[in-house]
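For this view, one protein chain was removed and the others were kept in their places.
Presenting chain A:
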Amino acid sequence: MEWTRHLLIVPILLPLVTGALLLLIDELRHTAKALISLASCLLLVGTAFALMRLADAAPETGSALSLSYAVAGWPAPFGIVMVLDRLSALMLALTAVLALAALIFSMARWHRAGPHFHTLFHFLLMGLGGAFLTGDLFNLFVFVEVMLAASYGLLLHGSGAFRVRSGLHYIAINLAASLLFLIGVALIYGVAGTLNMADLAQRLPAVPAADRGLLQAGAAILGIAFLIKAGMWPLCFWLPSAYMAAAAPVAAIFVLLTKVGTYALLRLTLLLFAPGAAEATGFGGPVLIWGGMATIAFATFGVLASQAMGRLAGYSVLVSSGTLLAAVGMGDTAVVSGALFYLVSSTFSAAAFFMLIELVERAREPGADLLAVTMEAYGDEAEESEAEERDDEEVGVVMPGALAVLGVCFGLVAILLAGLPPLSGFIAKFAMLSGMLNPAGLGAATATAIPGQTWLLVALIILSGLAALIAMMRTGIRTFWAPLETIVPRVLVVEVAPILGLLALCALLAVQGGALLSYTEAAARTLHAPAAYIQGVLGTVQPGGAPR
């Protein structure tokens, strides 16, 4: 089983090598580039699922819980380690599947809209893979920066004044957030003297009381950096415009970027401030819960107020961010397990929505949704450049019955976003709500009273679903039924296939919900047992070497 250990580094190395290789190929050879890119992405999907099996095979209790990989063979607290547990494997699989869908979608025309699309795309995947795998705080910073640098390029892909303006805001905000990240990391290092997450968790209880304030300040600043990335209110105003400005396949993969912040918060709060581990148990929990609820409330109003579909999708990403943050803040095993399921489901549906929007907007008269939207929010120039891009000849199989297919997809996305049965959105919300209302476990006689804030959160989650349903119905009626003369859009099979694929995955998640739920439950339980993670990392076996 020696070689399987090296699988851990593949999600980082494979996109890096592919991205670098694609740089060498001439921009005019679209097909060659696309094929190499696709092959690499398929390999990544395979690797991610192999890693997921590997992580799931690990015993749930005991010392050898998380698989770790000491890069260059340096042992854990001194060198950088890559750590695989159920959570990171799940995130990797999610990344790979979403990347495959976005990449296939981009092949219709977007990958030709500007230089180096595939290279940037793979560097983004490398950053995502590294951020999910790393077991070191500073290394997390580096991978997040790799991811962000690639995302800056991707956001500007296709150019146009609206994109450049949103890109400017996006880059400025993220640079400021990165500086906060660095300050937080430096403070934590200054107090604890280590950056290895497992080592840090081990050393935290020994931090003298005089330094505790400094440590918590560091953790709080670090948390703010992650919250900016996750889009918590009031740090989220950049998000809807940036996501709306991005090209459809880019916006689809950007849905994952907010999840990186959530992932880091989930990982670090449960590792460093786990119940019973240190003095500062549950540090930051109330902030996450109330902040998450404020985000849901803000985004719900945003969803209801949006006229343009891109903005609607941006706000629904915020709704899912808020829900996840509040669930992470609760920190309960059952809630976290439901939240992980929700993360998968909401990521797929939001990504499918972003891709669908581009196709649906082809069916509308340009400017149809400027009814009540102020012109400057949308941008004249953006419209013109979009129209120009559309003029270039498209080669490929045209989808028959385009409007019917798009309409059905739109309906399914609405069901997913609102969290109605029979698709996975319902199961996800049900799992979370059930965890919130049954803290002692389903079926147990609940002796503990449920606090008011939980009821508030439950109400907000249900109301946000209702708001999503109303907004989607309004948009759907205006798009598919109301127009007097319908323009049948030219839609290629390559463009519809990834959307149908993602929606089919959501349906599969609903049918096979038990399998994923038992996986996320195991993931949540491992997250709540940080001792095993620490032992798994610090008692690491070097590749090809003996245990330390």
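Some points to look at:
Methods note: a contact is a pair of C-beta atoms (placed from the backbone, for glycine too) under 8 Å apart; a residue touches a chain by one contact, two chains touch by 3 or more; residues count from 1.
Keep this in mind: contacts and distances are computed from a predicted model.
Per the UniProt record, the chain missing from the shown structure is "Na+/H+ antiporter subunit C", taken from the list "Na+/H+ antiporter subunit C", "ABC transporter ATP-binding protein", "Molybdopterin-dependent oxidoreductase" or "Phenol hydroxylase P3 protein". When the missing chain is restored to the complex, the residue among A:L140, A:L154 or A:L195 that touches it is A:L195. In the complete complex, the residue from A:I25, A:A113 or A:V164 that touches the missing chain is A:V164. Of A:L7, A:V142, A:V405 or A:I470, it is A:V142 that touches the chain left out of the display.
Taking the complete complex into account, A:L187 is the one of A:L16, A:L44, A:L187 or A:M436 that touches the chain left out. Contact between chain A and the unshown chain involves residues 138, 142, 145, 148-149, 152-153, 156, 159-161, 164-165, 167-169, 171-172, 175-176, 178-179, 182-183, 185-187, 189-190, 195, 376, 381.
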